[in-house]
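The complex is shown incomplete by one protein chain, all other protein chains being positioned as in the whole.
Let's turn to chain A:
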Amino acid sequence: MTAPTVTLSGVAKRYGRIEAVKNVSFELEQGQTVALVGHNGAGKTTLIKLMLGLIRPTQGTVQVLGEDPARGDFAVRQRLGYLPESVSFHMALTGRETLAFYARLKRVDMSDMEGLFERVGLAPAAADRPVRTYSKGMRQRLGLAQALLGAPRILLLDEPTSGLDPALRRNFYELVSGLRSAGTTILLSSHALTELEDRTDRVIIVNEGVAIADGTLEKLRGIARLPTRISVTLADGAGITAPSGGQVAWKAIRDRTFEAEVAPENKISILRDVTADPAAVAALHVVEPTLDELYAHFLGGRGMTR
């Protein structure tokens, strides 16, 4: 078992009278892909800045690769890659000059710049044009290229897919899964949850500066106990009555189609009851709760306890 690459313990950050982050603790293991999810202004960017050592916590400690990132000779930053939210560059320089500048600062060999441009999908012709002429997507790709300089062990990506079209988004997640298998720890923040499904090992939900949920998607689903929606369409021969199944409240949606919300622990037995006579069932849909519903649940639950 390797030591965690990032450790936050009891971290709080206050800006004047505003508490951006309150008592947050978590660890990121090596090779994990973690999604940091929350509304705009929930404290995601502040957490990332704390991990980069750009700001110091008011309370608690931040450890990145065993060091305090805000202290010392910034050696730890050599092994970090960061993509800021809505990244911007010096407009007058070309993409190639921009990347060369950052590569020099990170003491990275510049011989493989072509490969890097190719990986993020920036054409060589575009790399020689001034950044001024770039579209949002191209700028984002250049941003990703600079974050990948020097094969960092930890990648901190703040809203990496905002402004990308669906094709680029898919491209981006392919890149991320490639990095994940290479053992890179990736933290990406987002407020678009549905696109994260199946792409992260773990989700941390932040609201008003507090980490309100932390775990794998399965674990979070278990905690939330959100009902699974089952809809059944009965075959022609069967009677037009709701399927049997004890304590379930079936609702008629359309002719012969019934829907029910079932608790996770009853799911299997109800499915067995419904499918007891295969000939009677024309169609069956089982819809697990989506990430958006999960997210709404955690935010809602938080609101109620107040």
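The rule we apply is simple: a residue touches a chain if its C-beta (ideal position, glycine included) is under 8 Å from a C-beta of that chain, and two chains touch if they have at least 3 such contacts; residues count from 1.
Basically, contacts and distances are computed from a predicted model.
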| item | value |
| --- | --- |
| From "ABC transporter permease", "protein-glutamate methylesterase", "Betaine-aldehyde dehydrogenase" or "Protein translocase subunit SecD", the hidden chain's UniProt protein name | "ABC transporter permease" |
| Listed residues A:3, A:92 or A:249, member touching the removed chain | A:92 |
| Touch with the omitted chain, as defined above, among A:52, A:116 or A:164 | A:52 |
| Missing-chain contacts mapped onto chain A | 15, 49, 52, 54-55, 73-75, 77-78, 80, 82, 84, 86-90, 92-93, 97, 101-102, 104-107, 130, 146 |
